[in-house]
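Have a look at the structure below, then the notes.
Left out: one protein chain. Kept in place: all the others.
Should a chain be cited, it is by its letter among A and B, assigned in written order, with residues numbered from 1 in that chain.
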Amino acid sequence: MPAVVVLISDFGLRDGYAGILRGVILGIDPAIEVVDLSHEVQPFAVLSAAYILHAAWDYFPQGSVFCAVVDPGVGSSRGACLAQCQGRVLIGPDNGLVSLLARLRGGLETYALDPAALPALASATALPAIASATALPAIASATALPAIASATALPAIASATFHGRDLFAPAAALAASSGPQRVRGPAIEPVLLPEVQPLREGSALKGRVLHIDRFGNCITCLHSSDLGNLDPNRLRLRLRAARARGLKRTYSEVPRGRALALLGSSGFLELALREGSAARRYGIRVGDAAILTQH
Amino acid sequence: MPAVVVLISDFGLRDGYAGILRGVILGIDPAIEVVDLSHEVQPFAVLSAAYILHAAWDYFPQGSVFCAVVDPGVGSSRGACLAQCQGRVLIGPDNGLVSLLARLRGGLETYALDPAALPALASATALPAIASATALPAIASATALPAIASATALPAIASATFHGRDLFAPAAALAASSGPQRVRGPAIEPVLLPEVQPLREGSALKGRVLHIDRFGNCITCLHSSDLGNLDPNRLRLRLRAARARGLKRTYSEVPRGRALALLGSSGFLELALREGSAARRYGIRVGDAAILTQH
Partner (left out) sequence: MPAVVVLISDFGLRDGYAGILRGVILGIDPAIEVVDLSHEVQPFAVLSAAYILHAAWDYFPQGSVFCAVVDPGVGSSRGACLAQCQGRVLIGPDNGLVSLLARLRGGLETYALDPAALPALASATALPAIASATALPAIASATALPAIASATALPAIASATFHGRDLFAPAAALAASSGPQRVRGPAIEPVLLPEVQPLREGSALKGRVLHIDRFGNCITCLHSSDLGNLDPNRLRLRLRAARARGLKRTYSEVPRGRALALLGSSGFLELALREGSAARRYGIRVGDAAILTQH
C-alpha cells in the first residue's frame, strides 16, 4: 500500500490553494497518493468537516493521513495537532475536528505537532517561501514556514494566512512518508465541540445538525448507536417546522416532496425531502436542534 | 498501461462522497489510476451523464472502466449493469446511461452485474460498513454492501442510499483490476432513453437538448453523422425563441451576443451565444426540442 494523504479544506477550487497543497506534498515525496476528500466545506464550518472526516475514516486504508484545513483561527493562538485513531492519522488545527472521532470511536490519541520536526523539514525540502530567489522581504516573513516554539500553540512568527501550505501539508506528507512519530509532539487534550453530543431531555433525545449536504439533506449528530432499543416505526423527528414519522430505509418510501427521516449512509439520523431540499424548505442550518421522540 | 477507473456522478464536491469512492478503490487495488470526469452532473440528470460519457469515451485508454453514479432510482428496483463498448467498460445503474453509446457506436454489449461477485469482494476487502468495530446495528444494515439476489434488479436488502460506495465503486475497481468478466453476469437488454434519438418530421430533423454546459451552450442529440448531405451554409436551427443560420466553425464568426449553431468538440450540434449564455438568454432546458431545417 502506498503512503496516502487525504485532503479536506474550505479553500474551494477556484484559487489554486488546494492544488498548491498537492505541489508541496509532491515535492516532499512523489510516491504519496493524494486524494481530495473535499475542498468545498462551508467556510470555517468545523462541524461539517468533523462529520465528513468521520464518514470517510473507515473507507481509506490503514495508515492514511488526513490533512484537514478548516481553520477559522488561522493566525490566532489555536494549536496544531496530530490525532491517531484506528490506524489512521489526522493532522490539522486543534479546533474540534476530532470531535466525532472522539465520541464514536475507540482509541483516539491526540498529540501536538512536534516543534522540532518542521524546521528540519523546511531545510530538507527547501520550501520556496523560505529559500527561493524571489524571497519576500522581512515584512512578509510571516508567511514562511513557522518554527513552532510551543508544543500546543503556534507562536507569533507563525501567524501566516496559509498554514495549509506551510505547516499542515508538509507535516502530513512527512507523517505519510516516514510515519506519524516523525512529526508527533507531546500528548494533549484536544478541543472537543459540545454540538456533536446528544442530550437526553426526559424521554426525548436532542441533537444538532452537523452538516447539510448538496441535496439539502440535514445530517444530525444522532447516530444509530444512540437509538438503543427505540422502535424505528414509532420514532418522531422534529427539526424546525419539519416533522417526520418512522424511520425509512430509502427516499422512495415517501411521496415526492414529503419529508422523511432515515439513517444515512454514515449511520447518522438525517432529515431529507424526496427529490427536494429539506434545508431550503424548512430553513434549516448547521447547529439547529433536532428532537427525537417515540410515540 | 495501469488499470484506470473514471468516475462520474452527481454527488457534487462538498460532502466528501466522491473522495470516499476513491478511498474504496484505493483499498481494493492501490495501483488503479482514478480520474474524476465530473461529480457536478446536475442532480439526477441521466441525459447529461450519457452525453459526458459519450464525449469522453474515446479519450481514455482501452481497458478503462467508467463508474457512473447518477441514479435517481437508488433504492428502487432498477438494475445494475456493466456495458462494454470499443474496449472500454461502463459500470452503473441500468437507467439509460448507455443510450448514446448504443446509438452512435458499434458493438455495445450490456450485462447485469454478477450477483455472486460482490459478496466475495466484500469479504476480500473487508469493507468497513460490514466489518468495522463501529458496525451499525441491524436497523442500519441497509447500508451494507448488498448481496445481489437477482441478476437484473437489486433486492430489497440493497435499498441503501449510497450504492456508489457500496456497490458501483467496488465493482469498478474489481473490473479494472481483474477484468470485466470478474463482475459480469448474464447479458441483458439495457434501458435506453428515447430523448437521444433524432426524429425526421417531413424535411426537418428534430432532436432534444442533452446537456447545458458551464458556458450556457445547449448541446443537442443531433450528431454530425445525422446531417448527411445537408448543406452547412443553408441550415437553420430553431430552439425556443433562438434562431441560428448556417453552421459556424468558431464562436468568433459572429458578433458578441449573437446566437450561433456549431458542431461542438464532441460532434453534436449545439446552440451557443458568443461570450454569453444561450441557455439563460432563451430559457432553454435539458429536454427542450431543437428543430433543424434547410432553406
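We take it that contacts are C-beta pairs under 8 Å (C-beta built on N, C-alpha and C of every residue); 3 or more make two chains touch, one makes a residue touch a chain.
Keep in mind the model is a prediction, meaning the values are calculated, not measured.
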{"item": "Full-complex contact with the absent chain, from A:Pro43, A:Gly107 or A:Gly287", "value": "A:Pro43"}
{"item": "Identified contact with the non-displayed chain, of B:Leu26, B:Val46, B:Leu262 or B:Ile284", "value": "B:Leu262"}
{"item": "Chain not shown: contacting residue from B:Ser38, B:Gln84 or B:Thr161", "value": "B:Ser38"}
{"item": "Residues of subunit A (touch criterion as defined above) contacting the omitted chain", "value": "11-16, 19-20, 22-24, 26-27, 30, 43-44, 72-76, 128-129, 132-134, 136-137, 139-140, 142-143, 159-162, 165-166"}
{"item": "Missing-partner contacts on subunit B, residue numbers", "value": "1-2, 4, 6, 8, 13, 33, 35-42, 52, 55-56, 58-61, 64, 86, 104-106, 211, 213-215, 224-225, 227, 232, 247, 249-252, 262-265, 267, 275"}
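Here, only the chains that are shown with their structure count from here on.
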{"item": "Cα-superposition angle relating the copies subunit B and subunit A, to nearest 5°", "value": "120"}
{"item": "Length of the line joining the C-alpha centres of subunit A and subunit B, rounded to whole Å", "value": "30"}
